[in-house]
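With one protein chain held back, the other chains of the complex are shown just where they sit.
As written, the chains take the letters A and B, and residue 1 is the first residue of each chain.
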Amino acid sequence: MILSQDSIRQIREKAARYPHAKSAILPALTIACRQVGHLNDDIYEEVAQVINVPFVEIAEAASFYTLFPKQPVGKYLIQVCHNISCALLGADALVEYLEQKLGIKKGETSADNLFTLITVECLGSCCTAPAMQINQDFYENLTREKVDHILDELRVRV
Amino acid sequence: MSVTDDFCLRVNRTMTEATKQAATERAPAQTVSLTIDGRPVTVIRGTTVLEAAAQLGIHIPSFCWHPKLKPVGACRMCYVEIERFPKLQVSCATEATDGMVVLTDSDKVRQGRRAVLEFILVNHPLDCPTCDKGGECDLQNLTFAHGFDDSRFEFQKARFAGPGVTTTFDDLRIGPEIILNRNRCILCFKCVRANKEAFGEYDLGAYERGNSTEINAAPGHQVDNPFSGNLVEICPVGALTNTDWRYKIRVWLTKTTPSMDNFFSSGANILFYKEDHQNRVFRVTSRRNDEIDDGWLADVTRYGYQIVNSPERLVTPLIKKDGRLVPASWEEALQLVAQRFGDIKEKKGGVCIGGLAAPYLDNASLYSFARFFRTVIRCNNIDFRSDYRMLPDNPESQFSNLCSRPFRIADIDDSDVTVIFGSDLIREHPGEYLRLRKARNFGHPRIYSLTPYAVKSADVADRAIVYKPGTEELVINALCLAAAEQGLVDSSAAAQLKDKISSHTFAEATRRCGVSEADLLAVAGSLAEGRMVTFIVGEIVAQSKARETIATAIANLDHLLGLSRRGQVAVLARYANSKGAERLGLLPRPTEAIAKELAAIWGDFPDSPAYPTDAMAALMKKGELDGFFILGANPMMLYPDRAFMKEGLEKLDFLVVCDMFETETTALADVVLPLSSWAEFTGDYVNLEGRVQRAYQAVKPSGQSRPGFEIMTMLAEKFGEPLFESAESMAQEIERLLRLETTPKTPSEFAEVKVSEEANDDAYPIALFVVDDAHHSGHLTEKAPSLTSFAGEAYVEMSPDLAARMEIENGDAVRVEAESGRIIVPARISEHLNTDVILIPRNFSATPVTSLLSRKRRVDRVKLLKVDH
Partner (left out) sequence: MFYSPVITNASEVSDANGLHLFRYVEDAQQHRIEQYEQHGGYSALRKVLTSMTPEAVTEEVKKSGLRGRGGAGFPAGMKWGFVPKGSTKPRYLCCNADESEPGTCKDRVLMERDPHAVIEGMAIAAYAIGCHLMFIYIRGEFNHCIDRMEAAMAEAYARGHLGKNIYGAGYDLDMIVHTGGGAYICGEETALLNSLEGERGMSRIRPPFPAIEGLYACPTIVNNVETLAAVPHIINRGADWYRSLGTERSTGTKVFSLSGHVKRPGNYEVEMSFPLKRLIYDPAYGGGILGDKKLKGVIPGGASTPFLTPDMVDVKLDYESLAAVGSMLGSGAVIVFHEETCIVWVILKLIHFFRHESCGKCTPCREGTAWLEQIIGRIEHGQGKAGDIEMIEEICGNILGRTICPLGDAAVMPIQSAVKHWRDEWQHHIVHRKCQSPTTFAFA
């Protein structure tokens, strides 16, 4: 089993609240992804078992939603919003800056497996642009200085 | 047939399901009147604009619409212009309303459709020359109709690539038979919808989204469900093709012949695609008949035709010489048969000869077989049932009565309560399973499944109830008692019933059959309330030694609740022409009405003892039956006590077997005669409803093979007693019998039910059920390569729990041992099984599972042993 006992318990608790088990697919995937960091077919099989929904339904749904990485990612998944409001305030330059600082291109993971950098659609931080999300957390009103500081902090944390 | 004709035909046969549902829910049916292209039309409220147009013969092009699926409005091809709607509307999902004014061919509509076609072609490879769908592709036809000559899309087409892609054509094998080309896919989603919605299967999906969306098998799985062939048929383009047909021939080089399924009893309507020069059938597709098959075919039906082309077909008569079967001429073979049977008849009498015919043969063959035995041999030892043990010989028995009760397939649609009793429906009656699913999808029926082990087909049921093997009559008694005790019936009826079922109470019965009281109360309640009830009695009951007792219990239930008055209660006929066999007098003792009619036709009816199949086998063993004639049947493989049958057949003086193939039974024969398949002559068949359907000759008989009726008439001539004056007189005789009014009795009184429970056997703790693999039926399908690509060998299906306890994993060799024999088979762990019951398919000649069965038993029991290598 990839899923931890704790994840399974959480999924079961969630699923029990819905009138139909299938509704628990997204919450279950969210819980699984939070534990593992990404999703794959083996995890779908396990989720299918836990909530008793056909495997293919899990695989189909999971592939539709972009929030869940389908491949292993670094310890920190950096998701930079490149949509219009952020772009007007320099999101493209922000991506370049991050690429430079991390020594990786968009879509790549750093050699130390610490950072994965990707761009995403509107994060809902349009009035505090430019913005990015790292794992669960939002970072907004970004400047070079802030970015330097954030990356330093994350490096220190490990 | 043009696209338009075919389309209108499809629509006109009946309303689509969504409409029907809308119509029934809004009873009394109301109509609406509208104008389409200036022509008035009146349709049932709930009809979509697309269907309303079809009623006028107006064809609206579509990709994602399917008459048996819920509309999704995805492809946008079916646009029409509707007055007062500024935007184009999709006709497949727009309900016709009163006074609507619709244009299906205005400039705006044509522009809209052109735009959709252009969008579809953006990423379509246009590899028509190498595409197998060419000539019957909706996209090709519509593009042609809309006159595209050039693409305005100047970019690289989106292409699928990656692991598993075998050629530049992106051919992915996603199932034993199915090949997927994702680049050709136009994302109508029909395959995924049909698979889940209509078939209840979850081995195919749609992944990613937007313009990255792709159809594919469930990751790591195969699309190998028993209905998978339909996916290929409904794909509007060449995205799904199958190995059966692919690259073998172009469709315009073939001709079609209307025919019928020869493997299941509903008689699904099919088309043979054949090519005359090669005298070969190339494929089978559905010839949709909404009263029977809804346009779906089980894979067995679709690919089973391959047996016709099999190189293993018997092509000449064979005669046993020095212990070996060697080719002979028909003349020689028939002469020998006539001489030997003549000898036996003369020395010991016709009663020492018997015959067994297969219930998948046509009416003419079955009838001439019966006529030959009763009028030429002058005996009553004939039967068509080779896979039942301890058969009753009384044609008026409760069980026989239950078998001949009326049943209409389409009534399943309208039943608000359906009970499946003792049937693994997908394996026995796949078409009826799909119908139940459809009823569930488009309405709100209450469905119950009651079986001695968990079955996949119970997924259509509100409650899937599993009772202890061998307690069928207790289950039915409990239902009766529930109705009586819950006050669902009037008290005098309740009292009368209780009088007859005095040995136990409701609570006791439920406990003994191991089901919950609540479950049976729910079933009883629904049966009592149902407006229209369908009560399907399946093969598990028919196969049971206690069938008579169970049928009696069912008759009580029927009488108590008046089920037959509100619907249908019947044992469903098992094979393509079981019903015909029954109606044409193939039972050793036909019903009085049939016997009388036969006597009238023939001027005589033999007055000799009549023995069913297993009684005949017993006589063989005792040396009291010396000659035996088998027409198409394979009792060695199917009779549920192989040792018993074998001993009998081996004791015979003279055995004649007619078959399409060499089998375990032909191996014992003195003379083997090659039999033609149903594709090789025109014949009639009676489906489980009693509906007579014709299968036309598609190809010439293989080798020197002959249809059954020709063999029987030739043989009779050798006896100097021709069977019929002419083909017409034969047809007339058959017609007389089929026309015979058969009014089966509706039960009118309660009867005692003698409950017979078999004790568990500690030495053999596990109940064994012999079943059909979902891709095989009877004994012939092993010769169809496509079907063996789904399942090529036998296996033992067991629950995960049982497997875990025995430390058995998928594929491990397992020794299955009964008192009478043992076999070794690989294990298949089946998620839906959950009790200590194992299932083994009977269709594989290399694994003689019937050797584990004993005709004395009600429930066969075995023990398992994991074989270590």
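Assume contacts are C-beta pairs under 8 Å (C-beta built on N, C-alpha and C of every residue); 3 or more make two chains touch, one makes a residue touch a chain.
In this text, all values refer to a predicted model and were calculated from it rather than measured experimentally.
Chemist: Among A:L26, A:L114 or A:I150, exactly one should touch the missing chain; which is it?
Modeler: A:L26
Chemist: For the full complex, which residue in B:V90, B:A194 or B:A633 touches the chain that was left out?
Modeler: Answer from the full complex: B:V90 touches the omitted chain.
Chemist: Looking beyond the chains shown, say which of B:Q55, B:T104, B:N123 or B:N556 touches the absent one.
Modeler: B:N123
Chemist: Using the document's contact rule, name the residues of chain B that touch the chain not shown here.
Modeler: Residue positions of chain B that touch the missing chain: 71-77, 79, 86-88, 90, 93, 95, 112, 115-116, 118-120, 122-123, 152-153, 155, 158, 186-187, 189, 206, 208-213.
Chemist: Which chain A residues touch the hidden chain?
Modeler: 17-27, 29-30, 53, 57, 60-62, 64-68, 82-85, 87-94, 97, 120-130, 133, 136-138, 140-144
Here is the rule we use: only the chains that are shown with their structure count from here on.
Chemist: Contact residues on chain B for chain A in the complex?
Modeler: Answer in residue numbers: 202-209, 218-221.
Chemist: Write out the stretch or stretches of chain A touching chain B in their complex.
Modeler: Spelled out, the residues of chain A in touch with chain B are 41, 44, 54-57, 59-60, 63-64.
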